[in-house]
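After the structure tokens below, expect a handful of questions from me.
A single protein chain has been omitted from the complex, and every remaining protein chain is retained in its original position.
In this document, chain identifiers A and B correspond to the written order of the chains, with residue numbering beginning at 1 in each.
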Amino acid sequence: MLSDRLPTEGIRKKFNITKKSSGQKVVALAGNPNTGKSTIFNALTGLRQHTGNWPGKTVIQTRGTFSYGGSSYILVDLPGTYSLLASSADEQAARDFLCFAQPDATVAVADATCLERNLNLVLQVMEITSRVVVCVNLIDEARRKKISIDLEELSAQLGVPVVATAARSGLGIAELKERIHQVAFGKLTTNPRRLVYDPEIEEAVSCLEHSLKALIPPGVNSRWLSLRILEGDRTVLDAMREYSSKISYGREPAVETGHCPAGSRA
Amino acid sequence: MKQDTALPDRVLDPAGDGIIRDRVVRTIYSHAEYIAARTVKPADTRRVDWDGKIDDILTSRWLGFPVMMALLGAVIWLTVAGANVPSELIASALFRVQDWLAGLFVRAGLPSWAEGFFVHGVYRTLAWVVSVMLPPMAIFFPLFTLLEDLGYLPRVAFNLDNFFKRAGAHGKQSLTMSMGFGCNAAGVIACRIIESPRERIIAILTNVFVPCNGRFPTLITLSSVFMGGMAATAYGVAAAAAAVAGMVLAGLWVTLVTSRVLSKTLLRGMPSSFTLELPPYRKPQVGRILVRSIMDRTVFVLGRAVTVAAPAGGIVWLLANIRVGEMSVIGLLAGTLEPFGRALGLDGHILTAFILGLPANEIVLPILIMSYLSTGSMASLDSLEALRVLLVEDHGWTWITALCTMLFSLLHFPCATTLLTIRQETKSLKWTLTAALIPLAAACLVCFTVAQAARALGLC
Partner (left out) sequence: MQEMPLSKLPLKKRGVVTSLSAEGMARRRLLDLGLVPGTAVEAVRRSPAGDPTAFSIRGAIIALRKEDADKITVSLH
């Protein structure tokens, strides 16, 4: 396991994450804009980051620390985005962090008043990392609007723990910390819902993934990277160069496509 | 160049039409729909949609703009009306301390230059900045934050977007402008939310036309003295507030004109695609906002006063008191700039103050006062009335001088901190210089036009 961990620590340093002790866990906070993500950040860390009500408020990555159950956590507030696919600068930042820095746990914040739209990002986060806790925030507002959410069923469908919170009043924060603790220390194994695409895409992904695995650091999600390469996302290649010691900058990653059946290039 | 452009396109997106992306997104959304359908029982649709009702007013065809003006006016009116009394209280307290400090220096037998440097230079500037800047900012920012937390800013962006589109700029520029009220450096950083590099540079270059924390109080002070007759009456307060609101609108107008000119010249191009979410209104946590933003502003203003204004005050005192022949250094500078200043409706001292105020806009007025005082004599300056006497009776200011000074303050080059931030954000010396020169040109052009027009019409 040690050889497994070293490269990740190296990559995390590139994201300016330096742990105070080896036991400290790295937790990422992802979510759509206007879901009260910063309020969750404040509630967890006790920091008082100002939270405005407009999209794109967090332009600088904020980080803070908190302790729970005798352990210490570094919390990284990722920029609020609708997606991790469009490759804008803030989406890339969030995506690269989740993919390459491999946080020990990721809190995906969703707005209870429009869950469906928010699940889009939650599912994308779960596609990159399995160590996810879904935080259904603004639950008080949803109740006021007479929207009811079956949290148990949501957790069963997603395959990861779900916590309902009203961060402004502190509701659910203790449970959220407990779930983060469990996921970060592997006390709770998640089984995230797997997104299966059209057969042609799946076929192409599996043969791309095969050759990609040798090129990326251990633990980095090769299926997810393959999907992005297949989609034509050039920025993910830059990120691979930056965070993978096996691909030196300026050289083409030797992505083999030759042995794949022609039909897979749908 | 990044190497990956050399990758054959058949590897990246083989079909070349983004069809995989479409299918991926559709699959993810179909999962989201499936899960939501099984877990969410939607709200009763017969419920009253309050957000909709509020937006019907705030973005309505007839009321949208009047309500925006009214809110701007109300915020500024409350600021002007509320700041006056605490400003005078703080000023008189701090200047009593100044007298006591001066006495201390004398009793300790310290040389007069030491008293001058520390008491009349460092301390007096500090006192000025704190008493003039703190009260209005401690009132303005909680009010502004309240509107921000409610979710009003995206509505402003929604209402104004068409103007920005026609200027070739990005709709989110109004959000980055809003951040400029706090500090232009923060506004420049906020421009990161604008994706297109072209429109981002436009937003960065024009952010300075929003009066920041360091200039807003200057505008309020001058408006109170010249447009509001000391803001002693309700009518005076209203007139002063109207003058400040007019300045904010003038800044918006110059922003749009400059953006348009840039879009047609240096930064040619079409506006990029733009999506803006109008989030639900949230009930703001009033108590916490008040406490937080008052504290934050106090720390910000005091921090700047101690780290920038106080040392600058010392340096300016030296410049005002080191004599070269008959004249002080500042007097020489002012004398050199006098004809140029006059053409702009200002004078040499005002122009000198703006130049020496490059480190921080907060110190422009204190520098000007010190510079005027070095040629005359006056014990302390602890009220608006004393300021009026100094400006009008000793140095011949008219309301045109005040108007031109306010316009120059609104439009001139950004402070050093903002320029450094622009350098960091654009990684370009060219754009940093442009960011200094465009506002300078705008300030000179506008002031010259106003001053010459006023002169031609015989208004002064």
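As a working rule, a residue touches a chain if its C-beta (ideal position, glycine included) is under 8 Å from a C-beta of that chain, and two chains touch if they have at least 3 such contacts.
Given the structure is predicted, the values throughout are model-derived calculations rather than measurements.
J.: Which of A:82, A:197 or A:243 sits in contact with the chain that's absent?
T.: Going through A:82, A:197 or A:243 one by one, A:82 is the residue touching the chain not shown.
J.: If I consider the whole complex, including the chain that's not displayed, which of B:195, B:347 or B:362 touches that chain?
T.: Of the listed residues, the one touching the omitted chain is B:195.
J.: Pick out which of B:35, B:137, B:160 or B:312 touches the chain that's been left out of the picture.
T.: Per the contact definition at the top, the residue touching the missing chain is B:160.
J.: Where does chain A touch the missing chain, residue by residue?
T.: 82-83, 85-88, 113-117, 120
J.: In the full complex, which bits of chain B touch the chain not displayed? Write them out.
T.: Touching the missing chain: residues 18, 21-22, 25-26, 29, 51-52, 55-56, 59-62, 64-65, 158-163, 165, 171, 195, 271-279.
The criterion applied here is as follows: only the chains that are shown with their structure count from here on.
J.: Could you please state the distance in Å, as a whole number, between where the Cα atoms of chain A are centred and where those of chain B are centred?
T.: The computed centroid separation for chain A versus chain B comes out at 37 Å.
J.: In their complex, what parts of chain A are in touch with chain B?
T.: Contact set of chain A toward chain B: 33-34, 48, 50-56, 59-60, 85, 88-90, 113, 115-117, 119-120, 123-124, 141, 145-151, 153-154, 157-158, 168, 193, 195-198, 201, 204, 227, 229-234, 237-238, 250-252, 255, 257, 265-266.
J.: Which part of chain B faces chain A closely enough to touch in the complex?
T.: 2-7, 9-15, 18, 20-21, 23-25, 27-29, 31-36, 38-44, 47, 145, 148-151, 153-154, 157, 172, 175, 189-190, 192-193, 195, 276-277, 279-282, 285, 292-293, 296
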